[in-house]
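What you see is part of a larger complex, with each chain still in position.
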Amino acid sequence: MDNRPSPTAPFWKRNIYRVVFEADTRAGQLFDILLLLAIVLSVLAVMLESVSSINAQYGPALRVVEWVFTGVFLVEYLMRLLVVRRPLHYALSWLGLVDLLAVVPSLLALVMVGSRYLLVVRTVRLLRVFRIFKLGQFIGEGEFILSALKASRFKILVFLSSLFTLAILMGTFMYVLEGGENGFTSIPKSVYWAVVTLTTVGYGDISPTTILGQTLATLLMIMGYAIIAVPTGIVSAQMSRNAAASATAAAGAAAAVAEATAAPAAPAYKQARCPRCQSAGHRPDAGFCWNCGGPV
Amino acid sequence: MDNRPSPTAPFWKRNIYRVVFEADTRAGQLFDILLLLAIVLSVLAVMLESVSSINAQYGPALRVVEWVFTGVFLVEYLMRLLVVRRPLHYALSWLGLVDLLAVVPSLLALVMVGSRYLLVVRTVRLLRVFRIFKLGQFIGEGEFILSALKASRFKILVFLSSLFTLAILMGTFMYVLEGGENGFTSIPKSVYWAVVTLTTVGYGDISPTTILGQTLATLLMIMGYAIIAVPTGIVSAQMSRNAAASATAAAGAAAAVAEATAAPAAPAYKQARCPRCQSAGHRPDAGFCWNCGGPV
């Protein structure tokens, strides 16, 4: 991120950088608030244009609004390119691509009909503006959630693949049981139904009508209801583990102090923690974790 | 809240205050129970009146009931105004406004048709009556829930804005994929569908019919199913943190005692001072100043 103009850059460059990229001056904060407004209004314009009754009446006006905003975002994008030290580095960064995406669809729509709707991608830019509010706070919370999800990614992968396997198996059984005349016209559609049921969404566009099918659906629903506890448990466990880790650390501190007080210290526990469950307090000669049985 | 009549106020004023505002006498409790009944019955009357078959038969009677209750609540409101020490302070307090709202819609309905239904706002007054039961208990529990929500407000804000961004993006993709003939007639409607799906409500008033649309919907559902773990995890984590805090505290006590036994005790307190009152000597894991209660 250290792409700020060099201290020897012209004054206006450094000034624009502070306004456009940072939020610690009054001008910078005002810029961010205006940008926020522009993003919300431009996305709203695209959304409203798709409503046929509104389009019939205000269509041309909305299209003008759209082009104005595209112009504004284009100018902003060029300005950002201009003031950073290494323009290419910015252009290829994640944020740079998002900034570009806010402009491209309008231009693309001149060639390809329908691509204009991609303008809603601009909503993603909202994330950029979070820093008007307490930046650290927001980023911190976002990272907290992401890191909890990341730490549980293997568990979530195992969970999702079990879910899909279950959905494919149950969907196929229902396809055989209920058949096409009750809406289960193909296996992919039946798998779609199984996911709709397992996740407790339950549109009701397809639903079982035979007694056997309803019994199987009942089982599937209860399964879905029971296993919804699993992702929640996974994330909560990750949180609890963090919480417990800090408790463990505090207790470990107690142990350390107590150790210091003892003159002829008895051979205490191993320093290392279990790489799998993070529990401490292993025998110095232990080969396996007393808590989870994994190697230490 | 210390708006009670001055000790030199006439006896009847102080007496009515105790009955109307407090619940520690038998008369006060009886008053609260009658008020509870009146609120429930009056809301029920408004609700029943909206049912056309009941309105056809009992309409006039229900309207009489409504006016009687409006009269009762008006008398109660005036009485409250009369006995408090500073009437304006009460009238502008949150509870005072709620008490007023229980009366206004009926009067407003004389001028503006349809505003009568606002009378259901009276249900909010139920919260006032909680104090017949163990007041402290209820308020305490409510505060426990609220403080957990408050402590996680940034996380919840980040979570909700990600949810909305996801809904807008997915809704637009579905609008392009499925098109108007399958019910996805506009982007706002498609975003509405995306929220219906993500939250696992699943009305089924709009649902995908093409294979591509159903595949995308499947992804969205599983996402919704997975991220339902996040708000739960956020709140649970807040709880766990409190729980862990107390465990940490206990372990900390062990450390402190052990420390006391050691001759050259290491510095046990935080280096930093309180930014508000400049006091030192905070626990290393303290989040609040022991002296002024401000954040450290």
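In this document, chain identifiers A and B correspond to the written order of the chains, with residue numbering beginning at 1 in each.
What we mean here is this: contacts are C-beta pairs under 8 Å (C-beta built on N, C-alpha and C of every residue); 3 or more make two chains touch, one makes a residue touch a chain.
A quick note: this is a predicted structure, and the numbers were derived from the prediction, not measured.
The complex is a homo-oligomer: every protein chain shares one sequence, and counting across the whole structure file gives 4 copies, of which 2 are shown.
Keep in mind that, in the parts below, only the chains that are shown with their structure count from here on.
Of all residues in chain A, those touching chain B in their complex are 43, 46-48, 50-52, 114, 117-118, 120-121, 123-124, 126-127, 130, 137-138, 141-142, 144-145, 148-149, 156, 160, 163, 188-189, 191-192, 195-196, 198-205, 228, 231-232, 234-236, 238-240, 242-244, 246-247, 250-251, 253-254, 257-258, 260-261. Chain B contributes residues 154-155, 157-159, 161, 164-165, 168-169, 172, 175-176, 180, 185-189, 191, 197, 200-204, 207, 209, 211, 214-215, 217-218, 221-222, 224-226, 228-230, 232-234, 236-237, 240-241, 243-244, 247-248, 251-252, 254-255, 258-259, 261-263, 265-266, 285 to its touches with chain A in the complex.
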